[in-house]
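Provided herewith is a single structure, encoded as structure tokens, for subsequent inquiry.
For chain A:
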Amino acid sequence: MTDQTAAAPRAVKAERHATLRRLLGTPTGAVASLVVAAFVIAALAAPLVAPYDPNAIDPINRMQGPSAAHWLGTDQLGRDLLSRIVFGTRTALYIALTGTGAALGVGMAMGMIAGLGGKILDSALVLLNDSIKSLPLVLFALALVTIYGASVPALIVIIAISMAPGYFRVVRNQVLVLNNADFIVAAQSMGASRLRLAATHMLPNLIGPILVLIAMDIPAVIGIESGLSFLGQGIQPPQSSWGNMLSEGYTYVRQAPHIAIAAGLPIVLSTIAFTFLGETLRDALDPRRAVRT
Partner candidate 1 sequence: MSAPVLALDNVSIRYPSAPAAAVRNVSFEVGTGETLGIVGESGSGKSTLAAAMMGLLPRGSCVTGSLRFEGRDLFGQMTERDLRQLRGRDIATIAQDPFTALNPVMKIGRQLDIFQHWYHDRPRAERKARILEMLEQVRLSDPDVRMQQYPHQLSGGILQRVSIAAALLAEPKLLIADEPTTALDATTEAQILGIMAEAKETLRGATVFITHDMSVVERLCDRIAVLYAGELVETGTVAEVLGNPQHPYTKALLECDPARIEEPTSELPTIGGTVPALDDRPAGCIFEPRCPSAVARCRAEAPLRHDLGPRRSAACHLVTP
Partner candidate 2 sequence: MTTYLLRRFALGLCVLIVSMLLLFVLIYAVPGDPAAIALGPRASEAQKAFFREQMGLDQPLAMQAASFLWNLLHGDFGTDILSQRPVADLVFAALPRTVTLAVVGVIWAAAIGTPLGIWAALRPNTFIDWLIGVISTSVVALPAFLMAIYALILFAVMLNWFPAIGAGEPGDLLDQLHHLALPAFAIGVAWVGYIARLVRVSMLETLAQPHVRTYRSFGVSDLRIALRYVLPIAVVPVISVLGVGIGNLLSGAVLVEVVFSRPGLGSLAYDAVLSRNFPVLLGAVVVTTGLYVLANFLADALIAYLDPRLAEKG
């Protein structure tokens, strides 16, 4: 018994290294990890990375196309687009992480209650989550924004509600599997508490699927944030956001299409990178699946 517990952490560590190797071993996985890392660095070190002050207005150089001085050009007020994109990365990643984090919290709580709380509670929560999934996301968000006003907290609440069902499903299924597992039944008969058991045995099994789900949800959250900001109902100016830039670029689409094109680039790049990251992560965590399908 003691031998087993001593050996376990080492085995897990070896497994993690293998996962990392598989993640970086595929060309798409390596490129995706690199791009995601670049976005994270851009967000953390925005003032160092950005060539200009994102809010510095330069009326002489309005709506300039890409040049050596302004790699992606300037917007209708002469602000440097690349710098605005870099600072927009902060907003995008902040919303993506807090949004998915809140969704994870809500989904996990509901999943635990459903899995441990008995049949009626379980059915009720499954129904609730099915109902959340049936709400049209953008229209639902617009309705809530009309009542609560457009703000970052409102955005996070909307994302938390609409993304929670994914985490609910993963957590609930895992709890239900463990409920019937022999070793849990045995530990329970020896007096271990259900909640404690759930926490110690379930969390290690959940980390993989949840990481994958987060990586897959981040592109969706980026899409929601930029979509609502594009409609003027998400991030409010002057905070820089890709969606706001798109909205401005859309206004000047005939005079200066490069603004909208530039504003869309980080959205395209980040959604693709996070999707591939999630995909590779899923294959790396479950090598059998990667081979089979």
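The rule is simple: contacts are C-beta pairs under 8 Å (C-beta built on N, C-alpha and C of every residue); 3 or more make two chains touch, one makes a residue touch a chain; residues count from 1.
Candidates were picked such that all candidates are chains of the complex that A comes from, given by their letters.
The shown structure was predicted, so the numbers you read here are calculated from the model rather than taken from an experiment.
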item: Candidate number, among 1 or 2, whose chain touches chain A in this complex; value: 2
item: Footprint of candidate 2 on chain A - complex, ascending; value: 28, 127-128, 130-140, 142-148, 216, 219-220, 222-223, 226-227, 230-231, 233, 246, 249-250, 253-254, 257, 260-261, 264, 267-268, 271-272, 274-276, 279, 292-293
